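Take a look at the following structure, please.
With one protein chain held back, the other chains of the complex are shown just where they sit.
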Amino acid sequence: MAAGPYSADTLWVAHAAHLIVEPHEDVSVVFHKLSGDTHILNFLSAAIVELLEEQPGTFAEVTGRVLTYLELDADDCPPSLVESTMLQLDDTGLIAPQNLAGSA
Amino acid sequence: MVNFAPVSSYSSQELAAALKAGSLEVALGPFTARAKGEGKPLRSFLQDTYRDVMVRLSLSDVTDIALDVRAPSLLRKYIRPQVIPDPGFQVPAVPLPKSMSGLAFEMGLNLVVALKCCRFVTFHAGVVANDKGAILMSAESGGGKSTLVAALMEEGYRLYSDEFALLNMPDARLASYPRPVSLKNESIEIVRDFAGGDWVSPVISDTPKGKIAYRRARPEDITEAGETAVTKLVLFPRFEAGVRASARGLRRAEAIMRLIPSSTNYHLLGEQGFNALRKMLDGAEAFEITYGTTDDSMKMVRDLAAKVGL
Amino acid sequence: MKRQWLDILVGTKPLPEDILERAELLEFADSHHVLGQMAEVWKDTATGKTRDVFDNGLLRARFDRNMLRNEMERVERAFMGTGLSPILIKGASYVAQGLDAGKGRRVSDIDILLHEDEIGQAEELLKAAGWAFDEATDNTYDQNYYRTKMHELPPLRHKTRRTIIDVHFKLLPRTSRTKVQSDLFIDAALPLEGRKLRVFTAADRLLHSAIHSFADGSFDTPARSLIELKYLFADIQEAEHEGLLARAKTVGAVLPLAYALWALAEFFKDPLALGLLEKSGVKPSRLICWTISHKLEHIDTAPFAKALLYIRSHYMRMSLPQLFWHLATKSFRRIKPQPELPLPPGFQ
Partner (left out) sequence: MQKSKVRSEQFKAHRRQLLRMGAAGLPMVLTLRASASGALISQLRCTFTIPNSTKILVDDTGQAWVGTSKLGISGNKPQNKNISKFKNHAQYVFPAGTVPSSYRADACPPDPCYDGVSNNLNDANVDSMFAHLTDSEGDYQATEGFSGAGGGKKGGSHSHNNDDHIQCDNHGHQVDEHGHSIGSNTGKYADCGYKAYNVSNNQIAPGDYVNNGSWSLPGDEDGLYLSLSINYADSYGNTGGWPGISCIVSILNYLNL
């Protein structure tokens, strides 16, 4: 479930200033300053947050970058999985559409 | 200002009068509590189970906690008398027979510490410590945590807490909070055996939790109250009848994952709480230990304590 | 509670020297959810245990503030790109704007106001973003009752965060006897700086608070309501007092404002409030004033005054046939007849 309206063109972003990230072997412990929630991210969701801290991207762009970054092919990691993971991250507030006021 | 003195230094009449007036001030580690309540069961409970705990009869300062052990209704004051712990704000309360006033007092204190005292990150855990550091044991009820705490008290550790680990946020040290160790059912006999009958309170039977008795805090636990310790060992004990003892080292992320849900106020304290938790784990090793007997668990804890330099 | 405690709660009289009274005051402040507000005004001077107790209040208020900020962001996310711009009202707006009325204030849920014709869309958006009605109100009777008789939707709770949002489309229940022009409040709302949400003007904020306490509510949280009114009134410059009266006339809140001014004059000895009350020419009902005073002084133990205000609050909200219908329906939902609150003489 998404936290609000979005489309395929939505540019997503993660704000490093809102996060305390503690990387571990294959998971990251992430404290989200806005919500006060602590999350455990697996390697896929952690990679998405990391990539979106560097540069905003759409579902399609992020899918491409994630495959390269994690050395996976599309069979392992279909675009639908990246999209659903991004929606989970949207739900937690760890990533958000770029033009959402208040999160900048 | 009147100084604190042990419960045992006051007469029954003095204590009863202070309890009735709601002016009995009880020192509990970093907290003070103002206790109120009528009747012999509560007074005798304090005289027995809290006999070395420091109190004063007239309120000399405001307190962190105000706890009134009272009848749930006027009716229940006289007919089949019942009591509930009333900490001044709405909390779940199970009415208990008046004879179990002591249990109501303990439940009330636990609720207040869990829900209201936010100066520490509060974990549902037992803690013992020596001069080198502390062992924090986080377990579900029935995990044998209290029995372990009581057993470790016999091995040169001081009682920090049976119910709550209090993590001080700025320095990530655990605060001593020596209240009586609550023992249930079979563990009562086990602890009576190694601690000696004089250190275990009379048994309260037929409580919502079965049989309950308390292993008293010792004077040396109490006079040391106010001190703090760094956490060296984090244990997640799991009792399973008949199982062979085993210890499994936990990675830091897993320890975090298990400690956060055992906190009563972690979420409330936000970033400060997260940082304190991380800092606490910086100097600690974490293990899940599974065991079938107290002897087994003690052997393992001794080994692990030695390993981390306790 | 003691009347003089109000002045201590807002920092205009010193903390009691008597320890028992001080303990009772702090316990009162805690159980009536004003400890954080009290702590804000005393944090720089209190020491020792008193300061420890205040720390508990400050930490809790900090959590509420953070929670609110996050919920505001989540609401903006839910409404993103739709053109809807909800108005934050009540405690949430005071905290968001950093007003004195919001310092240390407990906020357990977030209240927003939208135009009535935006409500359907707002509800859909919030549901799509993870809010849902509680099971207790997710039944036809409650849903219908809220929509046709009340001024807000049943509370929506977020499925994972468990936070609650109250979505208002009026300031008072539709059936209320006090007729307030809610739309005028909505039209005058201003953007909240740096955000996509809006807030009331200072005058409207005070008027809404007065309406909430004296036209709608059963005055359930007297200490908190009076402190709120005091701070909100102080936010309005003396030069704007005439304008406040005029605004009250325009929006239909003359009576609630009069009770608010009376209460400020009565409990905080505020000469400006008294002057403005006299200028308004409204004479507050003695019975209501007595009830308010009595309720405040016997805050936990005033069954008579409580019953009076309970009846009044229902009476204010509904016409009599509606009240009868509502209570009858409620009683059918009960298992056995339950003794209602004792009725004062004259209501039997």
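Note that the chains are named A, B and C in the order they appear, and that numbering of residues resets to 1 at the start of each chain.
Methods note: a residue touches a chain if its C-beta (ideal position, glycine included) is under 8 Å from a C-beta of that chain, and two chains touch if they have at least 3 such contacts.
Note that the structure is a prediction, hence the values are computed from the model and not measured.
Colleague: Quick one: which of B:L115, B:V203, B:V230 or B:A247 touches the chain that's been left out?
Modeller: The missing chain is touched by B:L115.
Colleague: Which parts of chain B face the unshown chain closely enough to count as touching?
Modeller: 72, 90-95, 107, 110-111, 114-115, 124, 140-141, 208-209, 256-257, 260-268
Colleague: Extract the touching residues of chain A with respect to the undisplayed chain.
Modeller: That gives, for chain A, the contact residues 23, 25-26, 28, 37-47, 50, 69-72, 76-78, 80-81, 84-85, 88-89, 92, 94.
The rule is short, and it goes like this: only the chains that are shown with their structure count from here on.
Colleague: Chain contact topology under the given definition, line, ring, star, complete or other?
Modeller: complete
Colleague: Centre-to-centre on C-alpha atoms, which chain is most distant from chain A?
Modeller: Taking each chain's C-alpha mean as its centre, the farthest from chain A is B.
Colleague: Measuring centre to centre with CA averages, how many angstrom lie between chain A and chain C?
Modeller: About 39 Å separates the centre of chain A from that of chain C.
Colleague: Two-or-more-chain contact residues of chain C, please, as numbers and ranges.
Modeller: Correct list: 63, 66.
Colleague: Which chain A residues sit where two or more other chains touch them?
Modeller: Within chain A, the residues that touch at least two other chains are 36.
Colleague: Which part of chain B faces chain A closely enough to touch in the complex?
Modeller: My answer: residues 251-253, 256-257, 260, 266-267, 270-271, 274-275, 278.
Colleague: Using the touch rule from the top, collect the residues of chain B that touch chain C in their complex.
Modeller: It is residues 23, 32, 34, 59-64, 66, 88-89, 116-119, 267-270 of chain B that touch chain C.
Colleague: Mind pulling up the chain A residues that touch chain C in the complex?
Modeller: Residue list for chain A touching chain C: 1-5, 34-36, 90-91, 93, 96-97, 99-103.
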